[in-house]
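As you look at this complex, bear in mind that one protein chain is not there, while each of the others sits in place.
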Amino acid sequence: MSDRDALPEVRPAPTLVCRCEEIPIEEIAAALAAGAQTVNDIKWRTRAGMGLCQGIYCVPVIAAIVAQATDVPIGRVAPITTRPPVRPLPLEALAGLELEGEPQTGSAGTSSNEERA
Amino acid sequence: MAFTCDGIAVESRAGEPIAAALLAAGWRVFRTMPRYGDPRGGYCMVGRCTDCLMVVDGVPNVRVCVTPVAAGLDVRTQVGLGEDQWDPARGESSGVA
Partner (left out) sequence: MMPQVVIAGAGPAGLAAAAATADAGASTLVLDEQRAAGGRLRYQVQPVAAAPSVPAERPSDLLERLRAEAVAAGAVVQTGTVVSACFAGLELLVVEGDAASRLAPDALIVTTGSTDLPFPFSGATLPGVFSARATQILLNEHRVRPGRRFAIVGSDEAAEALTVDILLAGGEVVWSGVAPAPFLRAEGDNGVSALVVGQDRFDVDVVVIAVGRQADAALATMAGVPLGFVAALGGLVPLVDERMRSSVSGLFMAGDAAGPGSVAAAIAEGRLAGVAAAAELGLATEDEVRQALIAAGPEVAARAAMRADLAPLHQQPYEPADAR
């Protein structure tokens, strides 16, 4: 009996494909088994890609899984559809936004954290 | 400059993000996650992932990797989405710092 046999049994932590929404790889596999064909399909079924990072830390991995599962080259697997805003937006920000008429000059020229010559 | 995390004093340098001060002081767990309760302690350091969300002065879901320290801040390890730790008198839990 080698030293290796004496190692205690370790229960590995689940491999989370989507860190933000805590989606383990088993759920991605289940979505595929249930008929998901695209990365968007997987996003809709599992919520992977819907979290704060909007898929940057999971979509490339899910795309690779979809490529293998659907026998499509990785270069032909479409990513998820991304929607504005690029970053989460506090509701207070929209409250102050003028939606009608011409766009204002915004904070350019009035902000304290800008520099100019 | 000093602030507290879970009531414990933490030294920090002016201008640095809260996360940097915590990591320098040896803190590891910033939050536990809502679904599996697993601990997180920062991952991206640019405000893009969910790992560094903490409760700051009664406001949950603050990205401490992009939030500068301030004297006397009351920082808490966040449990899940922090609903039970939210102090409405302090501000909105807006989901983003």
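Letters A and B mark the chains as written, and numbering starts fresh at 1 in each.
We take it that a contact is a pair of C-beta atoms (placed from the backbone, for glycine too) under 8 Å apart; a residue touches a chain by one contact, two chains touch by 3 or more.
The structure presented is a predicted model; accordingly, all values stated were derived computationally and were not measured.
Annotation for chain A: contacts to the undisplayed chain at residues 4, 10, 12-17, 19, 25, 54, 56-58, 60-61, 74-76, 78-79, 81-87, 89-90, 92-94, 96-98, 102-109, 111, 113-117. Mapped onto chain B, contacts with the missing chain fall at residues 16-17, 20, 23-24, 28-30, 38-48, 51, 66, 68, 94.
Please note the rule applied: only the chains that are shown with their structure count from here on.
Between the Cα centres of chain A and chain B there is a gap of 22 Å. Contact residues on chain B toward chain A in their complex (touch as defined above): 33-36, 38, 43-44, 48-51, 92, 94-96. The residues of chain A lying in touch with chain B in their complex are 13-14, 19-22, 51-53, 56-57, 87-92.
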